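Since the structure comes first, as structure tokens, the remarks are kept for the end.
For this depiction, one protein chain was excluded, whereas all remaining protein chains were kept in their positions.
Chain IDs A, B and C follow the sequence of writing; residue 1 opens each chain.
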Amino acid sequence: MFVVAPFLWALSTSFKDFQSVNSKVTYIPWVDYEPSLEGWKVLIKSPAKGGVDIVEPYFNSIFVTCTASVISIVLGTLAAYALSRFTFKAGFVRNNDITFFFISQRIMPPIVLSIPFFIFLSTIGLLDSLIGLVVVYIVLLMPIAVWIMVDFFNRVPKELDETALIDGCNPYQAFYKVVLPNSIPGLIVAGMFCIIFGWIDFFFAFILTFTEVQLLPVKVVALNSSVTPWWSLSASALVSVAPLIIVAFIVERYLSKGNLSGALK
Amino acid sequence: MKIIKTYVTVLISTLLVFSPVAYADKWSDQFPHIKATGDIPGECSYESMSKKDYSGKTLKINTHAVPVMGEPTALHAEQFAKLTGAKVDVTHTPAGDLYAKAMVPFQAGQAPYDIVFGFSNFINDWKRYLEPVPKKYTEMRQMKDVTKSHIGVASWDGVMYQFPVDGDRHYLKYRKDVIDNPKYQKKYKADTGKELRVPRTWKEYGEIASYFNGWDWDGDGEPEYGSAEVMKKDDLMYAAFFSRSVAYSKNPRTPGGFFFDLDTMKPLINNPGFVEALTDWVEATKYVPPGGINFGLGDEIGSFGGGQTLFSFSWDDALIAAMQDDSPIKNKVAAAPLPGADRVWNRMTNRWENQYNQAPYIVWGWAVGVAKKSKVKEMAFDYLCFFANDANHQADLAIGRFGVNPFKKSDFDPNIYIDTMGWDPEIAKSYTDTLLEMEEKSKNRVFPLRVPGVFEFTSAVATGTSKALAGQLSPQEALDEVAKEWEAILNRVGKDNVKAAYAVGVAMEDNKL
Amino acid sequence: MNLVAKSLTYKPDNEFHLKDVSFNFKKGNLYTILGRTLSGKTTLLKTIAGLLNPDSGEIKFEDKEFNKIPVWERNVAMVYQQFINYPHLTVYENISFPLKQRKLDKQKIKIDVEEALKTVGLMGFEKRKIQELSGGQQQRVALARSLAKKAKILLLDEPLVNLDYKLREQLREEFKRIFLGGFAEDTILIYSTTDPQEVMELNGEVIVLNEGKVLQTGPAKEIFEKPKNLKVAEISNDPPMNIINGSKTNDKVNFESINIDLPNYLSKLKNDNYSFGIRASEVKLSERGEEFEVELAEISGSETLLHLKRGNTKIISLIEEVMNFKIHEKVKIEFNSNKFYVFGDNGNLISSPYGSNNG
Partner (left out) sequence: MNFKHKFVFLFPGLFVLIGILIFPIIFTIRLSFSGWNSYTPEMNFIGITNYIRLFTDDPRFWESFFRLSFLSVTTVILQYIIGFSLALMVWRDIKFKRFFRVMFLIPMMTTPVIMTVIWRTFFHESLGPVNDLLGTFGIGPKWLSDPATAKITVIIVEVWQWTPFMFLLLLAGLLSLPKEPFLAAAIDGASAFRKFVFVTFPLMAPISIGAIIIRLIEASKIMDTVFVLTSGGPGTATETSSFYIYIKGLREFQMGYAATLSFTYLVIMIISLTIIAKVLTKLMIKE
């Protein structure tokens, strides 16, 4: 109940109007209040008619999230593989320190990175562009990918890669012919985390875009004006979570198969 | 000669607006938004704009979220694009982020937006990045109609940086069906020995609100409460506090500063006048709805507009919300000036003066400017001018959710609200009278603080008062802390910087500008 | 055509995993590496495979510097104690993987895979996924993969240790059949194990490894009959050889107030204190024997391992039937005095039932 209660509330609210929200507490449409579709209609109307038009931002969000996730996963997986399998030494720096360096990128409060990122992106001319956001999101997402994949690779016996090497694969072949196919569950979990964290980011999307590119959360949050239209806000919250529920089902499928990380041994 | 001409045009246009016969012309056919009035001739009318050709050019605008300001911005952008061939991109941003959204690129030397919406108290921080409104616009007829207060709010030391498109002020809103109800008047008299009337002082406000707190006085089966106020610790909270403070601290006999003593730049925020106001406010936590101490502006509007409280005071929105067509309390609410006080602090003599005092707080509101680095300044100003042209403005006024409120002298005509919005004449008159009184007549006005580092000052106020409301500190302690923080900010920012800027505001308050 | 190592040393983090290991392996032979867990067996095999680079020393194969050739070009094969296969591939794909890697032609691959499958007895399992197989079958697949490859060096790292007893027996028989049946004329077969019995049965050249050092090399028989020192004696017997601290007096071996008649072959031994070694199987229950106290009795398969104690001396006796004992029960045992090994103070073998070490 605790999990779904807010969603039910949001669903109910999305069919309300000003009076149904503000005069007293109401729950069930028709019984407690007259349902209105206004909240949902707003989502596809143009702003000039009082709508928010989330269609384009929706696709922008999908593009940015997926691109950044894919790049982060590719780079992060490679790095994680290296950190899991090989020994690095440079001065006092060891594998764990490098791993921590990756993860520590998430410690920095985003607020303060906003101005530097802004200047950085404007210098390279990527402000207010999808590519610019992808670049920034890579920083947000790669640490997650590295962290999950290091953990995952640590649980894949290294004898597996060794066998591949002995069987005549060079390290790259061993990686993509043997290690990768056996890491799909890990990749899926890492991918899901990347997608989620990319999808729900508000702050960077907010600071680094202007007119050309708008992402979904920014667009939805922009609904939260002084007179908040709770109904459309609720509707958009529901709409924005929808694609991720599909992701959740994919992940669950892999979980159910039970081969998430126990693929080996 | 010019004045007469202006007057005549205003008169004619006013007549045209309110003539019962719907005025149809080619523009209102094309743009149903203005079907009530049709195009009204002027410098930036539909007709004039249609003669401009901005095709191939792009105008980028950052505005507030839909619908408040955001929707009219987008609507007029669409119209403007149609008329001039320009491409107009509009971005919507929540109120709390408007400042940062423009300020980050400004400080990085960029101007991603040609037009930025914000609040009038951003002016000091923004003005160096904004293009002053060219003479051509400041001297046009449309501008002459703007009230003195709003010209003042949009300008800095006589130079206009923000194009007036909206008017804002704090005033009192009350439930007319209760205050004017003879049954309640009798009951109140019997219970308290006092008259039930529109409160003239904050003490009276508190007494009445407490009396009507926590029981069902409108018969809807739900309890109602005394007052809805912005008490949530965010950027708007301090404005509510200042609205409550002006009565005790803005003494017309002590010119030279309300927030600071302009001569010494000593913060006045912890003088007995402010402390008295904060004491009242802490008392107010007892007659707000449950959770009222965490109400933001949206909650306040929802609460009063939804019929949950007897009183409210802040911007127009709550009243407009209550007067919407689908509102059950339409025509049951009315407006009045902010309450005053029976005594006022004199900071020169360090004494209370036992004399009735009332002061309007011309609180900041929506403001909009054109970026200095914009490459399409002329188009930008034309757009703003078009936004606020008579036809658009009057149509906008009638749509509550737009959040466009009166700021032109011609707006203070009760008939606008009676005819186009179906208000009860008495209520419409209370509304326009209240506004007119504040905007044009009062000589004891307080203007928002507009000095460098204004957000640090107001944020300190919010933090301090919020601690008092939460009971963490006593009002005196809280304000002493704020005063101390203000001193620290003054030192960081530089007393002289602040003083120079504050002098501009003080000059307006002292009716010198 | 030899695999020659000189002074291989591997010491990550300054901890010796291999210390000064040298050998000379000839093709067509079977070498077993005997050592306890963590004695460096796996490290040695991985060094040969090229998975580890020795810190010093060199290793040559067919007169080529093996050190400089990366793993994937060395043409070795390895079977791990864990059943390492490619879980995402079928049995057939697994076995053909190294062959495809070598870009052999399809027909040839098919023949080789089938041959290997036949050798390990997994015909008909081609399409199965690895997870669907039992542990023993998985290890057969791994073995088949190494065989099919026809590598010049085949490394088997305790291939049977993770199987249960019965399967181990069964697979060991098959190994013997495969390896000793003239399979590998061109191959150097290196087999590591902790199990002395396996060493015996495979009957190859043995290298006894302890803490990264080679203790003894030689044919299996020699290791058992003449263990160079106490450590080898311990490692090369399961259960480990009983070591008794005692003394030799004129015609007796004395310990714990027990006196046993001196066997003939020890007659030349000086009177002194020695460590006497005797295999658990040479300690028998006997009414005529000496009294010991039972500390623990383990039943393993059809045998009983009896842990006994008398004074400071602990003895393990291997009884070839299942018997029940109570703890602290007194039993009588007899030592087969003709099977005493004698070790000196320094732990080196002085005399064995199969002839003395120095003569």
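Everything that follows uses one rule, which is that contacts are C-beta pairs under 8 Å (C-beta built on N, C-alpha and C of every residue); 3 or more make two chains touch, one makes a residue touch a chain.
A quick note: this is a predicted structure, and the numbers were derived from the prediction, not measured.
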Contact with the hidden chain, among A:L43, A:L127, A:C194 or A:V221, goes to A:V221
Contact partner of the left-out chain, one of B:H150, B:K232 or B:R343 | B:K232
Quick one: which of A:K41, A:R94 or A:R155 touches the chain that's been left out?
-> A:R155
Residues of chain A in contact with the chain that isn't shown?
-> 2-7, 9-10, 13, 21-22, 24-25, 27, 75-76, 78-79, 81-83, 85-88, 98, 100, 102-117, 119-120, 135-136, 138-139, 142-143, 146-147, 151, 155, 158, 161-162, 165, 170-172, 175, 189, 192, 196, 199-200, 202, 216-217, 220-221, 224, 228, 230, 233-234, 236-237, 240-241, 244-245, 247-249, 251-252, 255-256, 258, 260-262, 265
Please identify, in ascending order, the residues of chain B that touch the omitted chain?
-> 97, 99-100, 103-104, 106-107, 124-125, 225, 232-235, 289-294, 296, 299, 302-303, 306, 308, 452-453, 455-456, 459, 463, 466-467, 469-473, 488, 493, 497
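The working rule: only the chains that are shown with their structure count from here on.
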Which one of the chains is closest to the middle, using the mean of its C-alpha atoms?
-> A
Chain at maximum distance from chain A, centres defined as averaged CA atoms = C
Between chain A and chain C, what's the gap in Å when you average each chain's C-alpha atoms?
-> 53
Distance from the CA centroid of chain B to that of chain C, rounded to the nearest Å?
-> 91
Whole-angstrom distance, CA centroid of chain A to CA centroid of chain B, is 39
Send over the residues of chain C in touch with two or more other chains.
-> none
In the complex, chain A touches chain C at residues 157, 159-160, 162-170, 173, 178, 181-182, 263-265
Sites on chain A touched by chain B in the complex | 17-19, 21-24, 42, 46-52, 114-115, 118-119, 122, 127-128, 206-207, 210-212, 214, 219, 221-229
Across the complex, what residues on chain C touch chain A?
-> 46, 49-51, 70-74, 76-78, 80, 82, 84-88, 97-98, 101-102, 145, 149
